[in-house]
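Removed: one protein chain of the complex. Kept in place: all other protein chains.
By written order: A and B. Residues from 1 in each chain.
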Amino acid sequence: MSNKTNPGNYFEDFFVGMQIAHATPRTISAGDVSLYTALYGNRFAVQSSSAFAGSVGLPEAPIDDLLLFHVVFGKTVPDVSLNAIANLGYAAGRFLTLVYPGDSISAVSEVIGLKENSDGKTGTVYVRSVGSNQRKETVLEYVRWVMVRKRDAGHPALAPVVPELPESVAVSELVVPASLAVSDYDTALAGSSFAWEDYEVGERIDHVDAMTVEESDHMTATRLYQNTAKVHFNQHAGKDGRFGRRIVYGGHVISLARCLSFNGLANAFRIVAINGGRHVAPIFAGDTVYAWSEVLAREELPGRSDLGALRLRLVAAKDQSCEAFPLRLDERNYDPAVVLDFDYTVLMPRRAAFRPGP
Amino acid sequence: MSNKTNPGNYFEDFFVGMQIAHATPRTISAGDVSLYTALYGNRFAVQSSSAFAGSVGLPEAPIDDLLLFHVVFGKTVPDVSLNAIANLGYAAGRFLTLVYPGDSISAVSEVIGLKENSDGKTGTVYVRSVGSNQRKETVLEYVRWVMVRKRDAGHPALAPVVPELPESVAVSELVVPASLAVSDYDTALAGSSFAWEDYEVGERIDHVDAMTVEESDHMTATRLYQNTAKVHFNQHAGKDGRFGRRIVYGGHVISLARCLSFNGLANAFRIVAINGGRHVAPIFAGDTVYAWSEVLAREELPGRSDLGALRLRLVAAKDQSCEAFPLRLDERNYDPAVVLDFDYTVLMPRRAAFRPGP
Partner (left out) sequence: MSNKTNPGNYFEDFFVGMQIAHATPRTISAGDVSLYTALYGNRFAVQSSSAFAGSVGLPEAPIDDLLLFHVVFGKTVPDVSLNAIANLGYAAGRFLTLVYPGDSISAVSEVIGLKENSDGKTGTVYVRSVGSNQRKETVLEYVRWVMVRKRDAGHPALAPVVPELPESVAVSELVVPASLAVSDYDTALAGSSFAWEDYEVGERIDHVDAMTVEESDHMTATRLYQNTAKVHFNQHAGKDGRFGRRIVYGGHVISLARCLSFNGLANAFRIVAINGGRHVAPIFAGDTVYAWSEVLAREELPGRSDLGALRLRLVAAKDQSCEAFPLRLDERNYDPAVVLDFDYTVLMPRRAAFRPGP
């Protein structure tokens, strides 16, 4: 193999405290926004319309939170997960400064934990990744852990370091974007008259709609994010792999489910935290994705009467309607239709912020 | 079903005079323009090049008229046609103020007619939809009528109200966009040396080229327009439906045919009216669309020596060349290859406006 190509890091290449400056900074543009809309059909009014964004105090329509997530995630792939077997989990994700078209994003990661598996062939790598804009403001940070191959099974194991991670991001850690202020929220334009107060803890919402995935669509998305994981793109090699085909990038499923969730959560326009997430099963071209949500917590935000926080579980299932809210068969096993179990926190306007009806 | 999701309106939910402010305002960007080009390959020079647009008096390249139409149409779907069985017709469509990248579009509709069908299960809803920009200028208005399900067959029928609709938009109602003035039109750059005077009423043009539709393409387009009609996206449910598969959004076919029509109508760069239109048959991924046009009328525009109007019939057929101009088998039945019969009016430069040849 040429010494010029990137072999990726193997488990024994990582060390706790390792700092990685990721390649390929990226200016996010209005073109990326259009593609994101074309890929998922998202309809959150704040991200869709600069006029509407202006009505909630923002200078123009910001970039969708998950588009930003995927761009940052994509940068980490060549360094963190090129030799990964599985993306195991997320925690402590926070969305901070809003990103607008024209902002240039770069990403760095720090290794915060390492734990070799008993088979001696793989281990779990924990990284905290941070995305920044051209002013060095943090726009996103999150922890993920992945199972990575060892280059050499004979390489001796070190003592495991497993970071302490919060079960969810605390309300006190949530950041409301600067200048975001809702005092005259137009529910007709937003597409829902349900306010933060209307969501009850334990409430479950079947998002009704569904989307079938095509090879072209998921590859287009994953290329847009400059994510280079080979399993998404190479049918020639994939046909001899475990699944006999290309695997859809897990983040594509998160975005599909999030955009389906508009139907029931139209006012949940800003993600402020990713508390956790599990890609329960892979999906493939031809699969149809459905989604449902459960309200896990409804929390006031200190000092804000216009906005509250909702912690949500977002579940995606394939080739099965979510009207029965598929989740688990038992404590150990997911329903075989479930492909994603995602835990995140959104901002939502409170009723006091709604524009009075006509 | 959760009370939070949108069930759409059923026939008995509409009343004549009902005003609907549609959700999801949308800022149209250069990214949308690029996607529109990538979806259809359109080549009208005014929309393709800001330099060329400048040569006809415009500040920059405007948004394609049908892209605007689809965006406005998409907004009406969740309120008007989520429970529709068929999109029956269009009339009285006018394109008014030009839209440019950065403009924020919103849409409202008024119910102008209702007529229950004799089966007691469905009825026709007539709406006039109006798209506006951020300055409240009307950019597009049109009437469409759709067959919508009743929620409850037992709901009593009211007296039918059927609006009077013009057979076509009168020349006196056509609007030439402000500042559009053609006095030095470069036919080489535009791709055709045929002027308004060269088109004869009754003339038919086979547009020669064709385009095969893929699942990814029509879904990408329909998501870009934030059109949420379920039949376009869900193969899992579609496989058990009437056609056993996803149905292509009818507007996608209009745009395909319009862009094919460049080859023969390259100077027809601005649509000013939609007089009528019928989606004769559905199309599906794998179908190849051909198109032909007939000149229905050639009309002078009062006070304009640079531009004239052409009223055109645009016919699309699937999996059949249009060299024989397929249309009808007899007065009642279309040729089975025909999928679209669309009646619209364009502006075209007159010969006096052409740049003298070298």
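Some observations on this one:
By definition in this document, a contact is a pair of C-beta atoms (placed from the backbone, for glycine too) under 8 Å apart; a residue touches a chain by one contact, two chains touch by 3 or more.
Predicted model only: the values in this text are computed from it and were never measured.
The residue from A:E214, A:D287, A:D306 or A:D343 that touches the chain not shown here is A:E214. Residue-level contact of chain B with the missing chain is found at 29-35, 37-43, 45, 48-52, 60-61, 101, 188-192, 194, 198-199, 203-212, 214-217, 220, 263-266, 286, 288, 290, 319-320, 323.
Remark: the residues of chain A touching the chain excluded from display are 1-2, 4-6, 21-27, 29-32, 34-35, 78, 101-102, 104, 106, 134, 214-216, 219-224, 226-228, 230, 233-237, 246.
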